[in-house]
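All protein chains but one are shown in place.
Then we have chain A:
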Amino acid sequence: MAKTYDYLFKLLLIGDSGVGKTCVLFRFSEDAFNTTFISTIGIDFKIRTIDLDGKKIKLQIWDTAGQERFRTITTAYYRGAMGIMLVYDITNEKSFENIKNWIRNIEENASSDVEKMLLGNKCELEEKRQVSKERGEQLAVEYGIKFIETSAKASIRVEEAFFTLARDIKAKMEKKLVSHVYNDCF
């Protein structure tokens, strides 16, 4: 069977309950928004194939299946993940504070070279904002990762976020391939 893609990237969504991980996932994979899937029943992962610089990239994006609620995400969830979207809710201070716990969790369980990105979701709710954009940016700088504010509901910058993450993974991968070739030659 011919491959219909050049690369397959496994991506994860991580963050507190209720920050909108599943909504972000559906906005990106189906261009749909739905308020009824409050708890994530039956959603395992979603697939979308995108074009990047002439390459077809199949993104397999995994949801936490509610196991984030009591911090019981399985170590198996992290296996083979190449990119992680860390999501918080800009109207929920606590979800922002917990990002550092999630990063610790990632450091313990994921591959050390996993590409990470920070998302401040629900940016359409400006009037309820508890976490300023600057604080988000600052935290991202601290961890040396990229940051974007999104709205799954209003469809703001969700595409951009996933494309950015995918582009960074692709760049890292190609760099690795080049250095392998280089090492083999000399």
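The working rule: contacts are C-beta pairs under 8 Å (C-beta built on N, C-alpha and C of every residue); 3 or more make two chains touch, one makes a residue touch a chain; residues count from 1.
One rule holds in what follows: contacts and distances are computed from a predicted model.
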Hidden subunit of the complex - UniProt protein name among "Rab proteins geranylgeranyltransferase component A", "ERCC4 domain-containing protein", "CST complex subunit TEN1" or "Phosphatidylinositol glycan anchor biosynthesis, class Q": "Rab proteins geranylgeranyltransferase component A"
Contacting the left-out chain in the complete assembly, out of A:Ala32, A:Val141 or A:Val178: A:Ala32
Contact footprint on chain A, counting only the chain that is left out: 1, 3-5, 7-9, 17, 26, 30, 32-37, 39-49, 58, 60, 65-67, 69-72, 74-77, 79-82, 94, 108, 111-114, 176
